[in-house]
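Report on the structure given below.
Complex shown without one protein chain; remaining protein chains in place.
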Amino acid sequence: MSEAVSFLNGAEATHNGVTVRDAGPVGMVTLRGDLSAAKLKTAVKKITGQPVPGVRKSTVTGGKGACWMSPDELLIVVPHAEAAAAVAELESALAGGHFMAVNVSDARACLTLSGGVAAREVLAKIAPVDLSTAAFGAGDFRRTRMAQVAGAFWLDDAETFHVVCFRSVGHYVFGLLENGAKAGPVGVLA
Amino acid sequence: MLILECPCCGVKSEETEFHAGGEAHLKRFGPGSTDAEFEGYLFMRENKRGVHFERWRHVNGCGKWFLAARDTNTLEFFGFYPAQTHEPPQDIKDKISAKHPGWSWREFQ
Partner (left out) sequence: MSTRLSNGGRLVNKAKPVEFQFNGKRMKGYEGDTLASALLANDQMLVGRSFKYHRPRGIVASGGEEPNALVNLGQGGKFEPNQRVTTTELFDGLYATSQNHWPSLEFDVGAINTHFARFLPAGFYYKMFMFPRPFWKHVYEPFIRQSAGLGKAPKERDSDTYEHFYHFTDVLVIGGGIAGLAAALEAAQSGLKVTIFEQTHHWGGRAVVDGAEIDGKPADDWVKDTVQTLEGMENVTIRARTMGAGVYDHGYVLGYERLTDHCPDQDGPRHRLWRIRATQIITATGAIERPLSFAGNDIPGVMLAAALRDYVVNWGVSIGDRTVVVTNNDDAYRTAIALVDAGLSVPAIIDARTDGAGPLADAARAKGIRVEMGKGIAKVKGGKRVEGVAICLQAGEGAVIEEIKCDAVAMSGGWSPVVHLWSHCGGKLIWDEAQAMFRPDPSRAPTGDKGQPFVAAAGTANGNLRTAAVLEDAVAQAKAAVKAAGGKPKAGKAPAGSDAEEGAISPVWLMPQGAPIQLRMKSWLDFQNDVKVSDVQLAAREGFESVEHAKRYTTLGMATDQGKLSNINGLAILSDALDQAIPQTGTTTFRPPYTPISMGAIGGEARDELFQPIRKTPMHGWHEANGADFEPVGHWRRPYAFVRSGESVHDAVMREVKNTRRNLGLLDASTLGKLIVKGPDAGKFLDMMYTNMMSTLKPGKCRYGLMCNENGFLIDDGVVARIDEDTFLCHTTTGGAERIHAWMEDWLQCEWWDWKVYVTNATEQFAQVAVVGPNARKVLEKLGGMDVSKESIAFMEWKDGQIGGFNARVYRISFSGELSYEIAVPASQGRAFWDALLAAGEEFGVMPYGTECLHIMRAEKGFIMIGDETDGTVIPQDLNMEWAISKKKEDYLGKRAQERSYMASPDRWKLVGLETLDGSVIPDGAYAPAPGDNANGQRNVQGRVTSTYFSPTLGRGIAMGLVHKGPDRMGDVIEFTKGDGTFVKAKIVDQVFYDKDGEKQNV
């Protein structure tokens, strides 16, 4: 195998104190099943070191964790090289039950967006989401529309947004974020 | 532009996150049905100015389908409920009755 290459090969841009970065290859597994089942909870804990996230929450810290995608779907996040093992782990832990575990690491583009309040405003230029600190905090996860494509993001403890979209439009989302950063702050969110 | 509240993930957001899917509570007719039954299933739709039950999908969100009761005249939503049901929940019907006494929609009232 040759080395995994992400959608923009690690590109990065900084404008007005906001940095947009291709987060590189990230391991991701779509897990569908009964999120309240004990076996699933145990398996998720074993793989991510975290409990199953609550509704519209992310437990991802240090590149490991899970995001709540829908009432029967999680996005498991692990280092890129560990995704296949995570699928295998889930396959064996949940064998016999009705579930689905699919490696989607390469199907998606992951970006990070940092720059404090200014970063919030950059995201608020493309997503119809209240991104004030009161409405969206660390550990919150949101699937939404970003300009003309579907996407999702969560906020980590260091005030960095992790943005996920389909790989084929990664450059578009990168462009949106960079464009928003270039245009400068709006001066509303605090 | 409408605001909808997805009963599956709890997000309250604008219409651009959602996709409208036409009339709710349709009963599917397949092989063995009469021409009239099949025509009704495929083509006959309510077109009232007033209370309406309809399908929506949270397409730029959790991806789930759900149902909604909406007044097509005032755009008021009386409630959102899961797609896995054959009739509107009683509390939503009560809310509609409070505003539109004597309403009916297909077999529901």
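So that you can tell them apart, the chains are marked A and B in the order they are listed, and the count of residues begins at 1 in each.
Keep in mind that, in the parts below, contacts are C-beta pairs under 8 Å (C-beta built on N, C-alpha and C of every residue); 3 or more make two chains touch, one makes a residue touch a chain.
Because the structure is a prediction, the values reported are computed rather than measured.
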Worksheet item: Which one, A:60, A:118 or A:169, makes contact with the chain that was left out?
Response: A:169
Fill in: Contact set of chain B toward the excluded chain (per top definition)
1-3, 14, 21, 28-33, 35, 38, 41-42, 55, 57, 59, 63-65, 71, 74-77, 83-84, 99
Fill in: Touching residues on chain A - with respect to the absent chain
1-6, 25, 30, 32-33, 72, 80, 98-100, 102-108, 121, 124-132, 135, 147-149, 166-169, 171-172, 175-176, 179-180, 183-184, 186, 188, 190
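Just so it is clear, only the chains that are shown with their structure count from here on.
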Worksheet item: Which integer distance in Å separates the CA centroid of chain A from that of chain B?
Response: 32
Response to the item:
Given the complex, residues on chain B that touch chain A span 8-11, 13-14, 16-17, 59-64
Discussion item. Going by the contact rule set out above, which residues of chain A touch chain B in the complex?
Written reply: 55-56, 69-71, 73, 128-129, 142-145, 150
